[in-house]
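For this view, one protein chain was removed and the others were kept in their places.
Up next, chain A:
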């Protein structure tokens, strides 16, 4: 059996790579990819702890819920990106400044 610490370290690395993508990219699709990486790191943690929970299967069940939530988030996010592109002709979030003072 692989110790749980190894899962935690791998998941921390993936989470920080996703965080980097979210705060440094200038392309809305790449920001969405970064969010997906962070969600995947969270799912890895859920699954790694869920191995110790045979009575309730809480970790695996909520990992499946998290996958469904991520898929829903991607569907809505991509449709918003498409509409934004149609209206502003860019998907750089820095240039969409209609709500700015």
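By definition in this document, a residue touches a chain if its C-beta (ideal position, glycine included) is under 8 Å from a C-beta of that chain, and two chains touch if they have at least 3 such contacts; residues count from 1.
We adopt the following convention: contacts and distances are computed from a predicted model.
S.K.: One chain isn't displayed here; going by UniProt, is it "NADH-quinone oxidoreductase subunit J", "ABC transporter permease", "LytTR family two component transcriptional regulator" or "Competence protein ComFC"?
M.R.: The chain we cannot see is, by its UniProt record, "NADH-quinone oxidoreductase subunit J".
S.K.: Since one chain isn't shown, list which residues of chain A touch it in the complete complex.
M.R.: Residues touching the hidden chain, for chain A, are 1-3, 5-10, 12-21, 23-27, 29-30, 32-34, 36-37, 40, 43-44, 47-57, 59-65, 67-76, 78-83, 85, 89, 91-94, 97, 100.
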